[in-house]
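Here the complex is missing a single protein chain, while all its other protein chains stay put.
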């Protein structure tokens, strides 16, 4: 409460808290009265409920607004199984492939290449969320079929993005993992829809969302019943302009402490340029990431989307070799 | 190009540009070669197409990636007509009402009150995008019906948010203006769907999106054929923690220069607290905004959503009175 | 405390708080124990003192770290007197002049022009903090003499920047107001030195500092004994790239609530371009600023520093005329 708040104003806050089923304890400092609101659902109560009352100076949330994603709700690490692969276990999982599925040849070729270099899962975009309406928008259903054919041939499961809540069923029918992109992390219609199934979901961090907001978005998926949630750090928006996004490396240990969900890292979208991908990938593995999501294209120079951030198959193979001793240094395999 | 780039590397860039239909001019500085890529669609070409080539140091976009929203495409100010009101003209339009439609009584009461104080359009949320799955999610279809009833009674048109691309038709049937929220500014499925109709659309700025990205999102709507686009600045995410979001006041003159679309301001979501709403509203009018979107609730203390940032009807009436001389100072009415 | 913290761990926190002279109250929620640390100097205690203890989940500061700058310490608005002008009173004060003092002719000419248009105080940089070592570094002592001569001639007091703690005495001898620039807001050697005198000080906000940090920096000046502190908002660093800095318009009402110190706004450095200065200036006045700090140059095209953000004398005169009715709208003069 502000200094000099009247007893009636204090009482109004106390009464409001009690009306919501909370218990209350008064802390009288030398300068200010602090009212502690106690109860098991304080994390889900808007702070505005109290901020609106007279002479309330500020409201500080102690309980986090997320629950199901939290390490306190579930102590043990979650692992997500997908096509014989386990994400969140001792093995660091590498998911690799082109940003967008372009042609049958491209997809079959790259699938074989990333598998040969040690990737465990393929990736490829069929439905693309593009910032400009004049850009290539993806092959949609045809893209899914090409991914399925590549899986058939090379044996790797695949992850692909879903952007419309009404496409979830269609994509989940074919794909092994659904990806929810950064710009859709707070698309609640999409989260609710994806949470109703049980296909594993890679939930990318909104590029300007806090870790708390991210875990609260994960709660949407978990609350609908889907327990197979994988978090993917992909860079946040900052003032630094030498990269597309600034990879938040500390998010890895912060998430490992706050949540039981597996954490992977997308160095390609963060960097925005292939030359930065190896250093960021190595850092992520050293910091404790459970996996990497790397863009690899058979011929980046001709890529329809995001060629600048794609590794060539040769560069990817070199990187996989360099990652192995680092994974071992932190007691893991890759 | 990097210093020391070979003639072959320069040629590769030139050839790539030509293959995309561009013309090219070489600028040879004392230290570096700069290759100018010229043509009418350079703004819609990904910079990555060139960044991926060897010895390219950096690629700088001169043409903006948006087109239809730009002042160069259409010199004259766009005005959007809606239920007898014109947004973008000499009159500054105030849109007011509760964050969420809660009950029939609440909505009818507040509609009458904001009209009496001089609002031109009502607002109220029926479909709510909530950050926590455990929060009130809105009345959905019932909310729309209550808004329509309030319109019937008080005579003001209303604006309401749409969050799912498949609800656009339903909402557009009843509502006078569709609102696309900040978290959905880059929800391309929703943009494409809303762009297909011709209901006016308030496109809120993504809280971490640049003005360039915002106008590119507006292009999605315009490209689908909907010309009735209204831009709404509602605060951006920064490091400052005394407000929920930092209102970008300079966005008003920047947009007026770069675009022909009307610009309104939402002081309530930016501030996050009712006590800051009057100062920000006055600033917005003085800076040239075409309208304001203000949360007003008959009883903020009991609001289910965002009570802390809602004005009471009394405070709203006071603010409207204070805004009038400022509007006149900048040659407008309110 | 984290869920499941042991009684011993709780006791360790309690004991640490008591050892620092605080009293303690335990708040036992259903999930967590919250320990309230009470006492009059909690704001000046590092949160790390407790964060370091086992099973402490997080430490939240309720008391602000600043004291002397706070509205709770001094309820009544501070006004700063300078050469017959009063900053923080009913009159909005306009401080105008070139970024850098360049020549005698330039300074005498512009001083007369800004006075004629209604400025109350002149500005001009003699000691310049330049981001590149290869840029013009200012006229130093000669610059001060030219400012003094201009004052002699036109009768306006002047403000000028000080960048080295050991120049404070020299500058304070001549200047009416000392300015501490954005990059020096946390230069504690400079703050301590400037705080020892009693010349009014314009303390510009660090471009990436919170309002709390800013007021804490003001405490440095106040703690040394200098009560004549004026806060100057000049834009903060964000991701938005269409302006040099994003002016934080909400800082005005936030500061008016949190502090008793006068608040002025520098639209020129925020905008980075003259075309945006009028809109931002009007917004600042409407939002309650006590003054403006505007760059005006007799010939911006030939300015050695920051020409792009300088108004011409003609544009400045036009702006002053437009500001008058807005000032009146908010019950003030200019």
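Things to note:
For reference, chains read A, B and C in written order, and residue numbers begin at 1 within each chain.
By our rule, a residue touches a chain if its C-beta (ideal position, glycine included) is under 8 Å from a C-beta of that chain, and two chains touch if they have at least 3 such contacts.
These numbers come from a predicted model, not from an experiment.
Touch with the chain omitted from the figure is made, among A:94, A:271, A:296 or A:319, by A:271. Although one chain is hidden here, its contacts on subunit C can still be listed: residues 16, 41, 44, 46-49, 51-53, 65-67, 129-135, 163-166, 183-184, 186-189, 192, 206-208, 213, 216-217, 219-220, 223-224, 237, 273-274, 300-301, 303, 305-310. In the full complex, subunit B contacts the hidden chain through residues 2-3, 25, 27-32, 34, 36, 38-40, 42, 58, 60, 62-63, 72, 208, 237-239, 241. Summarising the interface, subunit A meets the missing chain with residues 208, 210-212, 236, 238-243, 246-254, 257-258, 270-271, 275-276, 278-280, 282-288, 322, 325-326, 328-330.
Here, only the chains that are shown with their structure count from here on.
Computed centre separation for the pair subunit A/subunit B is 26 angstrom, with centres defined by C-alpha atoms.
The set of subunit C residues touching two or more other chains comprises 208, 238-239, 241.
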